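Missing here: one protein chain of the complex. Every other protein chain is in place.
Each chain carries a letter (A and B) given by its place in the written order, and its residues are counted from 1.
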Amino acid sequence: MATVSLKTLQKIYPNGFQAVHGADIEIADGEFIVLVGPSGCGKSTLLRMIAGLEEITSGDLLIGDRQVNDLDPADRDIAMVFQNYALYPHMTVYNNMAYGLRNRKISKENIDKSVREAASLLNLAEYLDRRPSQLSGGQRQRVAMGRAIVREPALFLFDEPLSNLDAKLRNQMRIEIRKLQRQLGTTSIYVTHDQVEAMTMADRIVVLNAGNIEQIGTPDEIYHRPASVFVASFMGAPAMNMMEGKLASGGIEIEGVGLLKSDHKLDANSNVSVGVRPEKVKLTTKANGITQPFIHDFTEELGAARLVHGRLGNKPFVVNLHQEDEVPQGELYATLSPDTLHIFDTETGKRLR
Amino acid sequence: MKRASFSNLWMPVLLLLPQVSIIFVFFYWPAFEALKSSFYLQDPFGFSGTFVGLDNYFTLFQNAEYLRISLFTLVFTVCVTFFSLALGLLFAVKADKVIRGASTYKTLLMWVYAVAPPVAGILGVSLFYQGHGLITQLFAFFGHEFVIGVNYYDTGFALIAVSIWKQVPINFIFFLSGLQSVPRSIREAAMIDNRSSSRRFWTITFPLLAPTAFFLLITNITYAMFDTFGVIDVMLRSEPGNNPMTLTYKVYVDGFRGGDLGGSSAQSVILMILVLALTIFQFRLIERRIHYT
Partner (left out) sequence: MAVTDTFSTSPPSPAVTTKKRFRLKRETVVDHAILILGALFMLFPVVLTLMTSSYDNLAFARSGLQFGWSDQFLENYERAMFETSGFTGQIDGLSMLKNSLILGFGFAIGKIAISMLAAYAIVYFRFRFATLSFWIIFTTLLLPLEVRILPSYEVVQGLGMGNTYGGLIIPLIASATGTFFFRQFFRSVPEELVEAARIDGAGPVKFFIDILVPLSKTMIAALFIIMFVYGWNQYLWPTLITTDEGMFTLVRGIKNIIQSFTDSSSVPEFTVGFALTMITMLPPVLIVIFFQSWFVKGLTESDK
């Protein structure tokens, strides 16, 4: 178990493409960190640099107190769970788990003990003599986990480990992995493009975009105080409603909608993007602040909630209503309360308030 | 067989007719003739023969020369198979590893596939030419007078060397394609599990190549036994004499040069049985490799 620190870690490929622009992350002992972002954002590259599968172009990588930039993957005291599990097809489940230990000159009895312990922890005890091809997707996933656990590494690395499972199994494994990690207390770095996984599993989330870290924070911070337009629109489903506007004294002039009163305490006259989460909007039949009507197109029933799709100032706009709240009849108005607004600088995309 | 097939009466018959008729005339008929004439003693100038049962076979097994050729065929096959597989694997592993110039190396190592065995033979003849062939001179430098076509072992060595040269490319191609189909993540998982790259190769990569290697093993044995005819014929300059040769070449020598139809046919049948055994062996291995995927 160890802390991990990334100091201005960069990756530039020989063809000149910069996949990761100086990443700085400090990870506490036992922390579960999720790297999330769209495909091509550099999250996998970052993970593979930590694993030692990609060379680090520059910067420092410390696991515990050791600088590990130039160590072989096998010497970094890590274990990794791959997207397609990467189980050795010619070995039994037992040997898959034992392989890494054997190469580290651990006594036969200790290997056997570790493997059997891990197997019982993961409900794999009766499958130890099978080959990966004889297992279901979920079982393979568990073997991949087992292979990581038996090594008792300082750091677990997960590379989208659940993306090959069906939705139901994915939810189940998500919980199992998180439980297991709490139990073992091993520092973990988990890569995913699925924001639900990120929100539900992480102690802290690192949001990446085009090789840059957009924000590092707890799920709560990421969701409620997104640091940029990118984070705001990437995290959360349905996505945050974004509107373009201009700061005015005592309010924001929103394009095609009108003046929205707000005590924003920011310099007037700069262009801003204003975001509001769909669940923070109320629908009323009487104008309250905004005088432009909300044009209702259709409603998606989700059971626990309903998504009301429509337009505000001729731009798509979604409102998330609790199941008890009916969509009112007649002309509709969206009510935005000033303290639920996220205000971003249009030019830099950074959060202003 | 597909789930949604056409059911048409005369169509499939028509489609199969060309293939099946060619096979009957040029495969089954000759194969049957070989089997039949192996039980006959034929006079070389006509088709009059007397049934002699298994005599042709008994004669063969009592023939010291035939046994010597069998032994040479065994040594030849083992050497050619082993060395061309080993070299093909070595080059494939390296070509798979390097980043720079990978495609150039690939081309340079595989083009010899297209060289005909007799052409390989003639290149061999010029390299092992008596007196001043390049390799002959190399041997002379080490104090051995290398005389192809006269010294039994020298000739055998030259035949084996040229046959290996000709066979390396196909092994290279298959091993390289096998290596490239090993999932990258498995290699990476192994990198995390095992520090030593050579042990990684033997414990992970090589076992995953095993199906390819088994397939190539059979292909190479078949090559060494049958497809080296051109190499041997050219390098012996069609003068078999007391030179080393393979069983296949012996079939040709006895049948076409010696006019011993019965003996040659018996030899053919023995080779057929060998190939059959190899094929059965191959099918059983194919069954085994289903486990891997």
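Things worth noting here:
In the analysis below, a contact is a pair of C-beta atoms (placed from the backbone, for glycine too) under 8 Å apart; a residue touches a chain by one contact, two chains touch by 3 or more.
All values derive from a computational prediction rather than experimental measurement.
Checked against the full complex, the candidates A:Thr92, A:Asn212 or A:Ser233 give a single residue touching the omitted chain, namely A:Asn212.
If you put the hidden chain back, the residue from B:Leu54, B:Leu71, B:Ala116 or B:Val150 that touches it is B:Ala116.
Among B:Asn8, B:Asn63, B:Ser196 or B:Asn242, the one in contact with the hidden chain is B:Asn8. Although one chain is not displayed, its contacts with chain B can still be listed: residues 1-9, 11-13, 15-16, 18-20, 22-23, 25-27, 29-34, 37, 87, 90-91, 94-95, 97-98, 100-101, 105-119, 121-127, 129, 131-134, 136-137, 165, 168-170, 173-174, 177, 215, 222, 226-227, 229-230, 233-234, 237-239, 248, 251-252, 255-256, 261, 264-265, 268, 271-272, 275-276, 279.
The criterion applied here is as follows: only the chains that are shown with their structure count from here on.
With centres taken as mean Cα positions, chain B sits 56 Å from chain A. Residues 183, 185-186, 188-196, 199, 203-204, 207-208, 210, 291-293 of chain B are the ones that touch chain A when the two sit in their complex. Against chain B, the residues of chain A that register as touching in their complex are 51-53, 72-75, 78-80, 82-90, 99-100, 103, 131, 133, 147.
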